[in-house]
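Note that this complex is displayed minus one protein chain, with the remaining chains in position.
Right, chain A next:
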Amino acid sequence: MGLMEILLIIIPSTLLWAAPLIFTGLGGNFSESSGVVNIGLEGLMVIGAFTAIVFNLTFVDVFGSMTPWVALLAAMVVGALLSILHAVASITFRADQVVSGVAINLLAIGAALFLVKFIYGKGQTDIIQKGFSKVDIPFLSDIPVIGKLFFSNTYYTSFVAIAVAFLAWFVMFKTPFGLRLRAVGEHPMAADTMGINVTRMRYIGVLISGALAGIGGGVYAQSISSDFGHATISGQGFMALAALIFGKWHPLGVMGAALFFGFAQSLSIIGSSLPFLENIPNVYLLIAPYVLTILALTGFIGRADAPKASGTPYIKGKR
């Protein structure tokens, strides 16, 4: 097997697995930059995946080939709605943000499975007919070599994810809104003194995280799993959290980390078919994202520091 053939397998698969991680990781970035830790990303992805699949199964006759995209919008809205719960608890009621996130995770999987049984009378949904399918992207796939490697046999969602990462970078670092968001996460009291509404900024941060994690779940469900059951999302949200940290709370870093983790994930699945990997137990590839994140936090791979006020509720007038 030549290098070209190997790359032709690995690159599309990496892009496929990275897309949900990019969306969800960026969501986590907005929340944590505003100072609210979001362990609930996993649960938000679960509810996104559930919504997308149910919407897709129900409305496939109405929207035809556009169904997966409209389903993503639905997943986005429902993800944002669920994240309101996290926002209310951790911002308004000053709950421990980690505990509230754990509650979101438990609630999402419980509610989604309850509703699946309520709607379909069984523990798992049917397989969707119109998911995101592999395409050759027009024009770009005609470029010699690069076109074949990156733009053939791939998914639009991966490129949307990358575009959203650049958009997120622009919003966070080049607009007044982004500056305020980060100020609220670094030093809420100073931001408050300058007239920024800390509570409102944090609510927006959490809502965006819910929306993006919902999309992440929807993308995963409609391009990788194709149905929804108890194990559809198992750890994707936490891996997105890992990407957020490994990417040092910076949108483009998050995107890079997500691509790398997508690479590791796809290798652990297709690795046995590649000549130089068949003898390496895939357990190393499976644990790589998590071990690397721990190493990054420890400072062995460039120290990762969270936004300063991340995890602490802001109480006006308290020093």
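We adopt the following convention: a contact is a pair of C-beta atoms (placed from the backbone, for glycine too) under 8 Å apart; a residue touches a chain by one contact, two chains touch by 3 or more; residues count from 1.
The rule is simple: contacts and distances are computed from a predicted model.
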Chain left out of the displayed complex - its UniProt protein name, from "RNA polymerase sigma-70 factor (ECF subfamily)", "Heme exporter protein D", "Indolepyruvate ferredoxin oxidoreductase subunit alpha" or "Sugar ABC transporter": "Sugar ABC transporter"
Candidates A:V102, A:L179 or A:I270 - the one touching the absent chain: A:V102
Contact partner of the left-out chain, one of A:W17, A:F238, A:F263 or A:Y314: A:F238
Interface residues of chain A (partner: the chain not displayed): 37, 39, 85, 88-89, 93-96, 98-100, 102-107, 109-111, 113-114, 117-118, 230-231, 234-235, 238-239, 241-242, 245, 281, 283, 286-287, 290-291, 293-294, 297-299, 306
